[in-house]
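Only a portion of the chains appears, each positioned as in the full assembly.
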Amino acid sequence: SFVLTLVLKWFFCLESNMTDAATNMRLKLPITCFILEIILIILFGTLVQYDYETDAKEWHNTSHQDYENDFYFRYPSFQDVHVMIFVGFGFLMTFLQRYGFGSVGFNFLIAAFSLQWATLMQGFFHGMHGGKIHIGVESMINADFCTGSVLISFGAVLGKTSPIQLLTMAIFEVTLFAVNEFILLSLLGTKDAGGSMTIHTFGAYFGLMVTRILYRPNLDKSKHRNSSVYHSDLFAMIGTVYLWMFWPSFNSAITAHGDDQHRTALNTYYSLAACTLATYGMSAITSHDGKLDMVHIQNAALAGGVAVGTAGEMMLTPFGSMIVGFMAGIISVLGFKFLSPILEDKLKIQDTCGIHNLHGMPGVLGAIVGAVTAALATTDVYGQGMADVFPAVADGSVNATKQGGIQALSLAITLGIAVLGGLIVGFVLKLPVFGTPPDTLCFEDSVYWEVSLMRPERDHRVQVHFIYISNHKHVCEIMCNICVIYVAVFIFLT
Amino acid sequence: SFVLTLVLKWFFCLESNMTDAATNMRLKLPITCFILEIILIILFGTLVQYDYETDAKEWHNTSHQDYENDFYFRYPSFQDVHVMIFVGFGFLMTFLQRYGFGSVGFNFLIAAFSLQWATLMQGFFHGMHGGKIHIGVESMINADFCTGSVLISFGAVLGKTSPIQLLTMAIFEVTLFAVNEFILLSLLGTKDAGGSMTIHTFGAYFGLMVTRILYRPNLDKSKHRNSSVYHSDLFAMIGTVYLWMFWPSFNSAITAHGDDQHRTALNTYYSLAACTLATYGMSAITSHDGKLDMVHIQNAALAGGVAVGTAGEMMLTPFGSMIVGFMAGIISVLGFKFLSPILEDKLKIQDTCGIHNLHGMPGVLGAIVGAVTAALATTDVYGQGMADVFPAVADGSVNATKQGGIQALSLAITLGIAVLGGLIVGFVLKLPVFGTPPDTLCFEDSVYWEVSLMRPERDHRVQVHFIYISNHKHVCEIMCNICVIYVAVFIFLT
């Protein structure tokens, strides 16, 4: 009985200090959520209006056929993008064995906040009409895009931040995203429909800087939880596959109607297919025994979509798209294998999901490909379609070479704003008021979530045992057999 | 060896009386399925026809462009609704640890039945053309909507009913749904495109009455299974996220073409986003240590979609939508925390999924919001679009205030039919012929499903051990170490 008590105590001691006062969200999270939402509602009330395709009066004031409403051109793409944001990003991050709730749940929270805040910020910078922000399906897609950028940054700090930190990061990042987007798309006339620069490069380097500032020297105390188990990898594959399938919709969602949307989807489709073969090849070659690594498959196979984010709407040709996708897959796996450890050890950048390999480098590659493709654009190839893809080239205000230069400049600006912004926001998030988890409890859901398995109610003890025994009967059986053998050997020896 | 036998026997005794004669579906289920399907086929053969947009001859008889076919206006929305019905509802209910097969599987069965039966019932009440029911993409959406209502009721009785009971419930509920829908939409001219009343309020109060009549005083014998485990909660999040993402398509699926579909999707999008922030805030504030509760996130975050089901197509504005969504999230979490225990303890309503909090109260809220918004409608705001949203107001047969009154009356009628219908159907389901599970085996898949883990074939015993050992090697190792320590201590003590 003494021994029994000892053993049982040892098990239960694990349970203590799970509920640290510092990480208690009882007041912090509700206050943050309510204040943010009330501010959003007030700002929407004073600033936001239906656009003419959404407003009952406006739409019926002008003569249109119903099928000309932008809704029918973009809503299916919008829904695909929406799935990528909530299922794609959410489940991609469930690969961690004890952070599935946090991955899907915090993804859900910050996405729901960001899309509202992005509507305001993007509307403020480039959607004002007579003092009002006009919204419709295109602004919804843009808000989801901006949200995607925040979720990329979330990938870098996954498991090491409190929900309040994440909401705070979202407030700043959405704002800076809108500033950068305004400079690029509105001031410079950059083309970036799929967001290689505005979404991926921006989100990645912003997130990397934040995680750099939030560097935890003792993170290896949570090392054992910073990895996957069998079923968590399968959940993550749900995210991967949805991102992969719907990326053609992502890149084509806000390109011009007609051939442009069609072409962008096609280019992305082939880029991703080529990227996938490169990923499988590279994954096998870089492992010591030729086994495929789920981390590579889950992430690098998507780099092909990132890398044609800028050039996808251009006359890149399927041939060009496949070359770009192929290169993106190779770069991305090499990044996971060789660059990530260096970033962590030398530069102290702890990048949980490896966003540098999936969004950072492929985003930069995509920007460069976009600049080159733009510089090579000719009327011979684009014909009258030039006005859709490069309006400034079509109306003669810049030539193609200069458009290429603008694209390259845009990359530099994006990197600058992302790095600087990330540094500043990182320092803000370091303030000791956000309830960040201790080093010993990173990558652990039970810090912020009720996790039923770990705390069964006392009065159900007996039933719980029975469930376990019925669920794990064979383990139990084996154990018993082992005990028997063991004791038999013991008797034999004595 | 004697001890070994004893221990093994103890394990296996659990297996007995799993296969109760009463719950045996060997004949009952096939007979029910076959008779129902044959009746359906005969009725379809005598009553159902393609509508003019689906029929080869009819469509080509009139002069149309192909893109004017309703298919292109509604099919993407239909598919989103379809995903909500089969993946959304199905996986949302997999949160129970041992009822995943039943959740997805019975959801699948009763949905496949209901959508056929609903086609007939809805067609009979408001789709007859010259003695024939005309069907096309709009009738498919309506059939899925009606199915949704049955699945809401399923949520209340989840885990406590046999498949035959569920099919029987579906037969009656679909019929009453069609009656109620006919009274509201056809007789009174109520507007309810997203079904706050017809789908959510009706399904919820019907289901609550059924579960009230099927009250089990000894349900706590299955209490240990009436909860989630880590991975079952992740599966449920798949359902939640799909419902959340596609709710804009749900509410806009059968609104008028053009600005109406566009506006409804937009309103729902912002309502849901606001609802999500309210849910996270309320979940943290109502828990004793500030931890988020998966039950709230999985359910209450969706209340915003329910609550704009009626008013979503109206000129509610994003501002109005967000206020409604925000309120719905708060009400829903409070319902889970404070009202559900009261319903169970005082009113003896055992509501497995908490449908009162997700569909009941938010549905009523949505009906009220719809009535108020309708009463406030002016030509100044709606312009020529009034004819789409409120045809009776546009043609002058009622004024806006009266339309509001009709909306309010419709809520009362819906509640009346749902409660009365649920009571009667509950008594029908109480007949002791349906093979309902005993109190000790509720929330348990192995009653109606082959569950491989629990009954490995005898001749594979050795292999099974090996799999378990290889899958759970570390548990085994630890156990052995513990044994060693244990015996060592034992020897030391003796």
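Points worth noting:
Per-chain numbering from 1; labels A and B assigned in written order.
The rule we apply is simple: a contact is a pair of C-beta atoms (placed from the backbone, for glycine too) under 8 Å apart; a residue touches a chain by one contact, two chains touch by 3 or more.
Nothing here was measured: the structure is a model prediction, and the numbers come from that model.
Every protein chain here shares one sequence; 2 sit in place, and the complete assembly counts 3 copies in total.
Everything that follows uses one rule, which is that only the chains that are shown with their structure count from here on.
Residues 3, 7, 19, 24-34, 36-37, 40-41, 44-45, 48-50, 53-61, 64, 66-67, 69-72, 75-76, 79, 82-83, 86-87, 90-91, 94, 100-101, 104-105, 108-109, 112-113, 115-116, 135-137, 140, 163, 231, 235, 238, 446, 448-453, 460, 463-464, 466-467, 469-471, 473-484, 486-487, 490 of subunit A touch subunit B in their complex. Residue ranges on subunit B touching subunit A, taken from their complex, read 3-4, 7-8, 11, 14, 67-68, 72-73, 76, 80, 97-98, 223-225, 227-231, 233-234, 237-238, 241-242, 244-246, 248-249, 257-263, 265-266, 269-270, 272-274, 276-278, 280-282, 284-285, 287-294, 297, 301, 315, 317-319, 322-323, 326, 381-386, 388-389, 453-454, 456, 464-465, 468-469, 472, 475-476, 479-480, 482-483, 486-487, 489-490, 493.
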